[in-house]
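One protein chain omitted, others in place.
The letters A, B and C name the chains in turn, as written, and every chain counts its residues from 1.
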Amino acid sequence: MLSNRFNQLMFNNIRYYSTSGKPLIGFIGLGNMGGHQAMNLIKKGHNLVVFDVSKDNVNRLADKGAKVAQSPAEVAKQADVIVTMLPASAHVKSVYCGENGILSTIKPGTLLLDSSTIDPATAREVADKAAQHKATMLDCPVSGGVGGAEAGTLTFMVGGSAGDFEKAKPYLECMGKNIVHCGDVGTGQVAKVCNNLVLGISMIGVSEAMNLGVKLGMDPKKLAGIFNTSSARCWSSELYNPCPGVLENSAATRGYTGGFGSALMNKDLGLAVDSAKSIGEPLFLGNSAHQLYTLVCAKGEGHRDFSVVYEYLQKNNQDNNKK
Amino acid sequence: MLSNRFNQLMFNNIRYYSTSGKPLIGFIGLGNMGGHQAMNLIKKGHNLVVFDVSKDNVNRLADKGAKVAQSPAEVAKQADVIVTMLPASAHVKSVYCGENGILSTIKPGTLLLDSSTIDPATAREVADKAAQHKATMLDCPVSGGVGGAEAGTLTFMVGGSAGDFEKAKPYLECMGKNIVHCGDVGTGQVAKVCNNLVLGISMIGVSEAMNLGVKLGMDPKKLAGIFNTSSARCWSSELYNPCPGVLENSAATRGYTGGFGSALMNKDLGLAVDSAKSIGEPLFLGNSAHQLYTLVCAKGEGHRDFSVVYEYLQKNNQDNNKK
Amino acid sequence: MLSNRFNQLMFNNIRYYSTSGKPLIGFIGLGNMGGHQAMNLIKKGHNLVVFDVSKDNVNRLADKGAKVAQSPAEVAKQADVIVTMLPASAHVKSVYCGENGILSTIKPGTLLLDSSTIDPATAREVADKAAQHKATMLDCPVSGGVGGAEAGTLTFMVGGSAGDFEKAKPYLECMGKNIVHCGDVGTGQVAKVCNNLVLGISMIGVSEAMNLGVKLGMDPKKLAGIFNTSSARCWSSELYNPCPGVLENSAATRGYTGGFGSALMNKDLGLAVDSAKSIGEPLFLGNSAHQLYTLVCAKGEGHRDFSVVYEYLQKNNQDNNKK
Partner (left out) sequence: MLSNRFNQLMFNNIRYYSTSGKPLIGFIGLGNMGGHQAMNLIKKGHNLVVFDVSKDNVNRLADKGAKVAQSPAEVAKQADVIVTMLPASAHVKSVYCGENGILSTIKPGTLLLDSSTIDPATAREVADKAAQHKATMLDCPVSGGVGGAEAGTLTFMVGGSAGDFEKAKPYLECMGKNIVHCGDVGTGQVAKVCNNLVLGISMIGVSEAMNLGVKLGMDPKKLAGIFNTSSARCWSSELYNPCPGVLENSAATRGYTGGFGSALMNKDLGLAVDSAKSIGEPLFLGNSAHQLYTLVCAKGEGHRDFSVVYEYLQKNNQDNNKK
């Protein structure tokens, strides 16, 4: 009760701020990524009202002055702009369209910025429902990882009209460095999914080729050097080489810790696979790559960096096939 | 008969030149690539003795002053250095070790530079046999295509001892710009095969992702732009994008003509697949990529540029599934 | 025993409601399969009330004495037992749970028999909702094709409790010959999806092996004979061989017409792929098989029998790779 009362008071305060000319920003989803993003908005001088299912996550933001809401609906009642950062499509549907969801209380004219990575079809579906409430929703998935979220250097891939993109840009610039307009609603997700499709495939490709070359007698640094000055050049070889020791600061060199987990890559490849399936387009290597990451995760390596596929794919040293 | 007599005379002349301090260079395999390479050696002032199964190919070089031999053995009898550029492992075995092959008449101390792309095991096997004749063989496969061969800007990936590499370098520099020492005999082929393994995989990956993105509503140039500034960045997207219109001068934009044929990519992926098989290492995406190019070739597209996989993989416009 | 007695009484009540003493059977989805199934129920003396989006489909049944309803809701208002045969999960959700759907007007105690092939998760979800309306839903997907539907010789794979299975059996026996109890709700779909997963994979396997053998000089009938008496023996080789001419009455021999379309196999493999994905289990060959059928459909062959993969996979006769 007390906390409800407290919220009621806070609510009035917020209303007050909100009408004083400064927009109130709602933030829902304060995990590894969202927590840093919300913090950066506060650092840039914004007032926030936040919600998360974890009290710890909420408290970290409350300590920095964010107002606390008890549900997405309560956020939406107050906020002029809402940023969401959620794990998957199902969470986005529930936070926006579910009971006590954003759309149940949203104010006309609210700007909705979803930076979750979800399938493009869901992004369009939820944006359509938001439009029925006269709210504008843009899909703004990110790349850059937890490090980029903390440093405020994320890349945002934004789907929405040119006009809406201009409205969203100032807020996104508080959290990222590179804000790219991809096209209409949904294309932010399309860009993210397609980018990570290439990334997953080329990481496996580089892993297979590095392993093959090393087993056939080549020095790994020399082999990577040839790749990087030739037609095998790619981000996975040059900046994130999966062979331990090739790069001083790679995830591979520190035992495949940190970085971008295999389970996350598996999720993103799954989005690509689903999207292609929904329109009947073949995705041969995409599917094979997805299966390989599914196997890596099934064997308990989902938490390790996605470059661990290098280690996973190679022949065991102790060959006990002849037992 | 006359031409034999003529050759005999030329032969004597050559011997003379050859002992005058200037090495005589043999060149075997004067096709699309080798023809240009031989021409560049002549341009740099070298004397050549050449052989090819095609008279037309031979005549083009003879017109520029090259001596003509009737067999690899006849080349080897005279030359101090021999460069070979042949289609596949079987030709290399035959030209070096067959009847009337190079090793049947080779002079001790001859330097053998094989710029064919073949499997590393064959490269090592033939080099071993050459060593039994006190000749030194290095594997020097190239990248850069017909354009690079003509312009003399090829990259050579060289396998052999450091000392032998230094001896080979001046000759290779007449034909290429970037001469890379990869390690011991065979590693030139390893580097080439591994490089093209990554290339084939990433070309299919980029093709699948560009197709998926475009079909889901993205502008192809914008999508490629995002790839090229993010973690999907790779040679296949940046310099050789398979989607027509994205790059002004790509093979894709000119109807997948010219460039590097699908049949050649299929051959190189086949070398990777065979090499991995011979040592029991898995090659998941490599095998899938090889199968895809096998299918592309089986359907009659082997002569088109390897980026044609973009066109091949997509759904037909006239969907007659509901017939 | 008591509960059986009780059921007997309930059954009589139902009989009574139906007015003539005979239960009224609703049938929704009167396409290629459902039309024949409904006809067989009429032939066995049942009274039907039917709905389909196509008037032609409805009229064929009306001509045989079926009552016509204008919506699933109108069917459900009257029927004691409802059979549905729909194309995919989305249709099942809509026909049962949508506006004017079955559950909007359903009578307590109604027996719901869904013979559509859909994903097991949706089957369970809809059955749960039916239970909230005190109705009992069983998943009863079929095998046997249009021929089996017409002849009344379908196999039904049934998911539901043992008691409910006994209630459903008399109705299913009017439409099929082999009524198999698979386990709890959803397992009928599981059995169907897993069966067709093996079927799709083995059809491709037999196609690849028959093609390879024939191209290497074997007589196709002799090769099939060896398979069928050895460890390659399978339904796809023995009863449905994809090589034209091996079996007199196969789809292959009549130009891949009739039979089970590639688009349907693609759909069923898609269900397997989705189910495995939802629980994180790898499905390597299942995914490759799905991609191959996706490609077959993308090239416009979705309407041809699924054994057409034999024709699709092989090398073109006119090899124009050397153009």
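By our rule, a residue touches a chain if its C-beta (ideal position, glycine included) is under 8 Å from a C-beta of that chain, and two chains touch if they have at least 3 such contacts.
Just so we're clear, the structure is a prediction, and the values are computed from it rather than from any experiment.
K.L.:
From the touch rule at the top of the page, work out which displayed chains the omitted chain touches.
P.N.:
The omitted chain makes contact with A, B, C across the full complex.
K.L.:
Please pick, from B:His91, B:His181 or B:His290, the residue that touches the omitted chain in the full complex.
P.N.:
Checking the options B:His91, B:His181 or B:His290, the one contacting the hidden chain is B:His290.
K.L.:
For the chain left off this view, which of C:Ala168, C:Ala289 or C:Val308 is in contact with it?
P.N.:
C:Ala289
K.L.:
With the full complex in mind, choose from C:Gly205, C:Pro244 or C:Gly300 the residue touching the hidden chain.
P.N.:
Result: among the candidates, C:Gly205 touches the missing chain.
K.L.:
Out of C:Pro87, C:Gly183, C:Gly258 or C:Gly300, which residue would touch the omitted chain in the full complex?
P.N.:
For the chain that is not drawn, the touching residue is C:Gly183.
K.L.:
So one chain is hidden, and I want to know which residue out of C:Lys44, C:Lys169 or C:Lys215 touches that hidden chain in the complete assembly.
P.N.:
C:Lys215
K.L.:
Which subunit C residues touch the hidden chain?
P.N.:
120, 143, 155, 157, 178, 180, 182-184, 186-187, 190-191, 193-199, 201-202, 204-206, 208-213, 215-219, 222-223, 226-227, 229-237, 240, 272, 275-276, 279-286, 288-289, 292, 313-315, 319
K.L.:
Identify the residues of subunit B touching the omitted chain, counting contacts across the whole complex.
P.N.:
The list for subunit B reads 270, 273, 277, 280-284, 287-288, 290-291, 294-295, 297-298.
K.L.:
Touching the absent chain: which residues on subunit A qualify?
P.N.:
For subunit A, the residues touching the absent chain are 263, 288, 295, 297-303, 313-316, 318-323.
Note that only the chains that are shown with their structure count from here on.
K.L.:
Between subunit A and subunit B, tell me the centre distance in angstrom, where each centre is the average of that chain's C-alpha atoms.
P.N.:
Chain centres of subunit A and subunit B, defined by C-alpha means, are spaced 42 Å apart.
K.L.:
Any idea how many Å lie between the Cα centroids of subunit A and subunit C?
P.N.:
39
K.L.:
List the centre-to-centre spacing of subunit B and subunit C in whole Å, with centres computed as mean CA coordinates.
P.N.:
That pair's centroid distance is 53 Å.
K.L.:
Touching at least two other chains at once: which residues of subunit A meet that condition?
P.N.:
Those would be 280-284, 288.
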